[in-house]
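Missing here is one protein chain; the remaining ones are kept as they sit in the complex.
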Amino acid sequence: MRQDEMTPVVRTIAALIFPFIIIFSFYVIMHGHLTPGGGFQGGAIGASAIVMLIVAYGARNVKKKAKEESLSIFESIGGLVFVIVGIIGFVAASSFLYNFLVGEPLFGTIPPFGSNPGILNSGGILPILNIAVGMKVIGGLASVVLVMALAGGDEE
Amino acid sequence: MRWVAFVVFAAFLLFAAYELHPFGELDDSRMDDYIISNAQNETAANNAVTSVVFDYRGYDTLGEATVLFTAIAGALVVLRRVKK
Partner (left out) sequence: MIYSIPFYTVIILILVGMYAMIFRRNLIKMAIGLTIVESAVNLFLVTLGYREGGVAPIYTNLPSGIKIPEEMVLPVPQALTLTSIVIGVAILALMLSLSIMIYRHYGTLDSKKVRRLKE
């Protein structure tokens, strides 16, 4: 056991519950237009799952699987999707970030007025923007914590 | 000298809290009543807070995503390690 790893009990439990935290963060991101939650909240949950792996296994072992360059590319794809959806709204309809999917069969059923159990198929462009912002937050926060954990490791 | 500035600042804050409106009673809320009544027809979402963040004020969310991107890019540039 090297210096920056933890005991085998901590490593086993962290590897066991990591998929459940990722699935919970995807659930919070996808149901952003029905329940409290959305892009930023689900992205913070996903970033804290990767930080749990950094604490349990040490920064060098995590760097072999997920480098900072691939996390930066993951973040930039989220930002590009946000701007492209806005420009499609500008070209196809009246203004930037116009909700052009209300009434279409992809994401656009209008829910009945008042209290109802939620329909996942509704929301216009809101689920697409939620996924874009969730990818941006996960990539950004995980890469910053990884770079800081690597910087304090080796002091000459 | 710092204690004088701190006490004057605390006195201003306490005076401002005394003059605010009482907690729980609002004067004028016409914009929010319109948003709560028409959020299901215009944005097809059940959550009024998410429809305000991404549909009625989506431009502010674009600016906030830019601020997050710039701060993380600055933190990554400062802590770069140059290979010898």
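Chains here go by letter, A and B, matching the order in which they are written, and residues are numbered from 1 within each.
We adopt the following convention: a residue touches a chain if its C-beta (ideal position, glycine included) is under 8 Å from a C-beta of that chain, and two chains touch if they have at least 3 such contacts.
A quick note: this is a predicted structure, and the numbers were derived from the prediction, not measured.
*Asks:* Can you work out which residue in A:P19, A:P36 or A:G103 touches the chain that's missing from view?
*Replies:* Touching the chain that is not displayed is residue A:P36.
*Asks:* Please identify, in ascending order, the residues of subunit B that touch the omitted chain?
*Replies:* Touching the missing chain: residues 2, 6, 9-10, 13-14, 17, 20, 22-26, 29, 31-33, 35-37, 40, 46-49, 52-53, 57, 60-61, 64, 67-68, 70-72, 74-75, 78-79.
*Asks:* May I ask you to list the residues on subunit A that touch the chain which is not drawn?
*Replies:* Within subunit A, the residues that touch the unshown chain are 34-36, 40, 111, 114-118, 137, 141, 144, 147-148, 151-152.
As a working rule, only the chains that are shown with their structure count from here on.
*Asks:* So in the complex, the part of subunit A that touches subunit B is made up of which residues?
*Replies:* By the definition above, subunit A touches subunit B via 32-36, 38, 68, 72, 75, 79, 82-83, 86, 96-97, 99, 102, 108-111, 113, 116, 118, 122-126, 129-130, 133, 136-137, 140-141, 143-144, 147-148, 150-151.
*Asks:* Across the complex, what residues on subunit B touch subunit A?
*Replies:* 40-47, 49-51, 53-55, 58-59, 61-62, 65, 68-69, 72, 75-76, 79, 81
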